[in-house]
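With one protein chain withheld, the remaining protein chains of the complex are depicted in position.
Order of writing sets the labels: A and B. Residues in every chain begin at 1.
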């Protein structure tokens, strides 16, 4: 179980680097699929079977298909230069700093008790991680009724209001996306097409796909 | 086998994914890839939710992570539709060029 977490976590971290540093958007998307799959495995190890399924169906199945479609729609072959400026330096410093700090904290042990979290130095306790012992004797409260049932029970009773608001959110996003992408005849469309054709004359033959609907 | 030692390392993994996603938002020019990096950051938060839920023996972390996934799906739908609209206005796909709202 520990080995699975390490392998999947390492895979997720490597493919996250792939998302950020691939020059082609399509490679970024495929790296993100790998990262999402590795995180789904971590969810499975953490007794979140329902989230494992949701992660695979919604993220890897649906959201990433949308990403791939939009890449095929907008930028079929496009390499990209990264920004190398102050933002790059700030971002790299932030990422390295946060990661190193968290790894050091994890190695030195952070314990949790009734007073909250507290960092502990190595050697103070015989087992600095005793506070983190996952309940191994049984599957814990999470799985007494089965994971899908217990998550659903929380979702449909305690979190009833967020659940109903989610329906409104989905409604708004469906309407908004259809409104934004529907074909319309606005007066400046031909001008726009001519501008695109002037920029890239080879677009003439597949003009139907380029023109604004 | 003690999985106990893994919990702080999971938090470290989440911190790594979050900060790498933030780095991608900073340095990438393509708005589609910027969206992917935001997805990466949301996934990092989901790890924290789920591992804390496991650690505290409560399923509420999983419910929150589920909500995050659903909201992220809705966000992607609208965000990518916006990107198609911006592209149709006839510009290159570069986030630095999208500063027209400033003016």
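Note that in this section a residue touches a chain if its C-beta (ideal position, glycine included) is under 8 Å from a C-beta of that chain, and two chains touch if they have at least 3 such contacts.
In this section, contacts and distances are computed from a predicted model.
When the listed names "NADH-quinone oxidoreductase subunit A", "Sulfate transport system permease protein CysW", "Thioredoxin domain-containing protein" or "Glycosyltransferase 2-like domain-containing protein" are checked against UniProt, the chain not shown comes out as "NADH-quinone oxidoreductase subunit A".
From the options A:14, A:72 or A:104, the residue with contact to the unseen chain in the full assembly is A:72.
Within the complete assembly, residues 1, 44-45, 47, 50, 53-54, 57-58, 61-63, 65-66, 69-70, 72-74, 76-77, 139, 143, 146, 148-149, 151-153, 155-157, 160, 163-164, 166-168, 170-171, 173-175, 177-179, 181-182, 205-206, 209-210, 213 of chain A touch the chain that is not shown. On the side of chain B, the interface with the absent chain consists of residues 70, 73-74, 76-77, 80-81, 84, using the contact rule stated above.
Definition applied: only the chains that are shown with their structure count from here on.
One simple way to say how far apart two chains are is to compare their mean CA positions; for chain A and chain B this gives 5 Å. Every residue of chain A that touches chain B in the complex is listed here, in rising order: 1-2, 5-6, 9, 12-13, 16-17, 19-20, 25, 28-29, 32, 35-36, 39, 42-43, 45-48, 50-51, 54-55, 58-59, 62-63, 66-67, 70-71, 73-75, 78, 80-84, 87-88, 90-92, 94-95, 98-99, 101-103, 105-107, 109-110, 112, 129-130, 132-136, 140-142, 147, 150-151, 154-155, 158-159, 162, 166, 169-170, 172-174, 176-177, 180-181, 192, 195-196, 212. On the chain B side of its complex with chain A, the touching residues are 1-13, 15-24, 26-30, 32-33, 35-37, 39-40, 43, 46-47, 50-51, 53-55, 57-60, 62-63, 65-67, 69-78, 80-85, 87-90, 93.
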